[in-house]
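I am attaching a structure below and will ask some questions about it afterwards.
Of the protein chains in this complex, one is absent; all others appear in place.
Every chain is named by a letter (A and B) in the order it is written, and numbering of its residues begins at 1.
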Amino acid sequence: MIDLHGYGPRLLEGALVTIELAVLSLILAIFLGLLTASAKMSRSWLLHRVGTLYTTIIRGVPDLVLMMLLFFGGQIGINMITDWLYDQFNIDIFININEFVAGVFTIGLIFGAYMGETFRGAFLAVDSGQIEAGRAYGMTQSLVFRRIRFPLMMRHALPGLSNNWMVLLKTTALVSVIGLSDMVRVAAEASKATREPFTFMIIVGIVYLLIASVSEWGFARLQKHYDTGHAEAN
Amino acid sequence: MADTPIPLEVRNITKRFGDTEVLKGLSLQAQKSDVITLIGASGSGKSTFLRCMNLLEQPDDGELIIHGEPIRFKQTRHGREPADWNQVVAMRAKLSMVFQGFNLWAHMTLLENIIEAPVHVLGKPKKQAIEHARELLERVGLSDRADYYPAQMSGGQQQRGAIARALAMDPDVMLFDEPTSALDPELVGEVLKVIRGLAEEGRTMILVTHEMAFARDVSTQVVYLHQGQVEEAGPPAQVLGNPSSERLKQFLAPKN
Partner (left out) sequence: MDALMNGLEQLLAGNSIFTLQTLGYYGEGLVTTVQLVFLSLLIGLVLAIPLSIGRGAKRAWIRLPIFFFCYVFRGTPLLVQLYLIYYGVVFVDGIQDTWLWLILEKPFVPALVAFTLNTAAYTTEIFRGAIKSTPKGEIEAARAYGMSQRLMMRRIVMPSAFRRALPAYGNEVIFMLHASAIASVVTIMDLTGAARFVYARFYAPFDAFFFAAAIYLCLTFAILYFFRYLEKKLLAHLKPATG
């Protein structure tokens, strides 16, 4: 058997951190993505501008730089606010950004921009006649969205969503740099301590490939679900 | 003349796709200056037959003799294959094909399309190839389109350009695979005019076409295929003017 020098349990915990981080970031990214897509498609000039600015900046700057900016800068920013609250109103609170929250926020924020593009394209691909039909039957705006527009949109969004998820999963590795003990960080520490980088890095690589394969299978099933009623489309 | 080898001869070609036999032992002989037209309903195997002649499709059986030189085949696990691909390459350089879908190379201008094979396959000097190409372009009426890309030309222009590309190889035999089928009706005439000109100057050609009036005018021989077999063949006046087969009569009868 492979000798993990006692790092096995920590590696497993690290893998769980990676998965939790990825899933929570994905949820935040989907939420932000839907917001961004709505902003970009809205008739409001301001919302459109804000949406465009957000996606442009996020997609023009490296993930790691954004992560450091938010993690290191975020704490100082929050300290500034809490200091001000204390000076002005004598309210004494202390908020400490932990690495996990910072990680979820940054990755969610980054992939929200990519998701925004995916969703926008998918919404535009939905046949407007179907939405008109919903309205014609007296559905409210939100009912139309929930029952008609969203399910139809998901069919077009899934390939992009799956793609973004695969990239997001790999991006989680960056949190190891800001100090979060995900599996990459555990493996890096173990590599240094045991001087056996191949053992640990290859294990981590295999876990990433495994997660990716499982998600690929999951997305294929989802696609099948949302493809209901559509002829084989390749 | 009697000693000149026959430019193209095929004997007993058979071809199967899976379980269906699409060509059931077809033979054909193209003497110099022959214009042979293959006609038949869709699915009769006429295009497949033509594509077997330059081995774009591999016939399962039969012989292929170019200028008296038979193509050598060998048996492999996947079926019969040419024994020597160099021989096939040399053979193809002598038989130029004009396709239904033009198939000009999209990333090259028309002039570059025309000189491509002469320069890189035949090893002709580039300057000479360009001179020849310009003559050919003038001949097909496209002198002003030399530097256009295929996507920038009409279908009729592309097909005339493709014919110029075929002529640039100085081919012994030209193969036309439904050259006007992909064209809008108003563009068919300009392409047929060019092909007619080639027939008149004594080019050896084999055509697959649906243009019956054209076939009657230019052919020396018309071959009617039905389900992979020759149903009737002969001079156009006989085959098209006075068909003996009941099927051919129906095929030629005006629709509606």
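Note that in this section contacts are C-beta pairs under 8 Å (C-beta built on N, C-alpha and C of every residue); 3 or more make two chains touch, one makes a residue touch a chain.
Remember, predicted model here, so these are calculated numbers, not experimental data.
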In the full complex, the chain left out is in contact with A, B
Which of these touches the unseen chain: A:6, A:60 or A:229?
-> A:60
With respect to the chain omitted from the figure, which of B:46, B:92 or B:132 is a touching residue?
-> B:92
Residues from subunit B at the interface with the omitted partner, ascending = 54, 56, 85, 89-93, 95-97, 99, 101-109, 116-117, 120-121, 148-153, 165, 169
Tell me, which residues in subunit A touch the chain that this view leaves out?
-> 57, 59-66, 68-69, 72-73, 76-77, 166, 170-174, 176-177, 184, 187-188, 191-192, 195-198, 201-202, 204-205, 208-209, 212
